[in-house]
Every structure is written in structure tokens, then in C-alpha cells.
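Only one protein chain is missing from this complex, and each of the others stays in its spot.
The block that comes next holds chain A.
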Amino acid sequence: MSRYFTEEHEWIDVEDEIATVGITDYAQEQLGDIVFVELPVEGATFDKGDDAAVVESVKAASDVYAPISGEVVEANGALEDEPALVNSDAEEDGWFFKLRITDASELEGLMNEAAYKKFVASL
């Protein structure tokens, strides 16, 4: 399994044709206390860059984009009951949704963990 990162502070775990998407620990830290997550429905299809989910912190609402194109095969229902899971475990249990990847070549421009760390340090 490989993990990719975007400049929009999302992470993507890729296993075969399925990509699991979440926001990074840096992102949850910036957002602060998360009180609501609006997830996409199963079967929804997104192009890379589409609005796919919304995360609401105490102070603001933020979009979560589809980092690559695909069809939603699962959304993390645990976030509906416990949105704070995004704060406590952003990069594992706090995942948002899983996509069936339609164009694996879109992964090519994304960062690996080392590059993302460097990117965050530069902010």
C-alpha cells in the first residue's frame, strides 16, 4: 500500500484500485475542533478537484476535494456519530471516503510523506 499527499492537505492510501481519502493531521490541527462531517453517498462519481465532502469546525466550514477521479464505494459512517475522530486520529480511523480509482495516472503528481512534510514545513 502506498500513501500519497496533496497540497490541499489530504492523504490517499492506494490499495489495488481503491483509494482511501482523509485529511492530514496538519489540516485537522489548523481546523480545530471538528463538529460535523458531511460525507458523499456511495456511488457518487467525482472528477479530480470536485467538492466531495465538507468538514465543519467550531469556527468554519471547509471543503474536502476529491484528490483523484473515482467512484465512491464507501464513506466512513463513524464520522457521523463522532466527528471528533478527525481530530484524534486524522490519518487512520478518521478517514473520509473510499474511491474506486478511474485514472491511476492522476496519482503521479502527488507527494509522498517526506515531500509533504517538507511542504508543511515551508508554510
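In this section, contacts are C-beta pairs under 8 Å (C-beta built on N, C-alpha and C of every residue); 3 or more make two chains touch, one makes a residue touch a chain; residues count from 1.
Following the convention adopted for this analysis, contacts and distances are computed from a predicted model.
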| item | value |
| --- | --- |
| Undepicted complex member, UniProt protein name, chosen from "ABC transporter ATP-binding protein", "tRNA threonylcarbamoyladenosine biosynthesis protein TsaE", "ATP synthase subunit a" or "aminomethyltransferase" | "aminomethyltransferase" |
| From A:Met1, A:Val58 or A:Ala114, residue that would touch the chain that is not displayed | A:Val58 |
| Touch residues of chain A, complete complex, unshown partner | 8-10, 23, 27, 32-33, 35-36, 38, 54-65, 80, 83 |
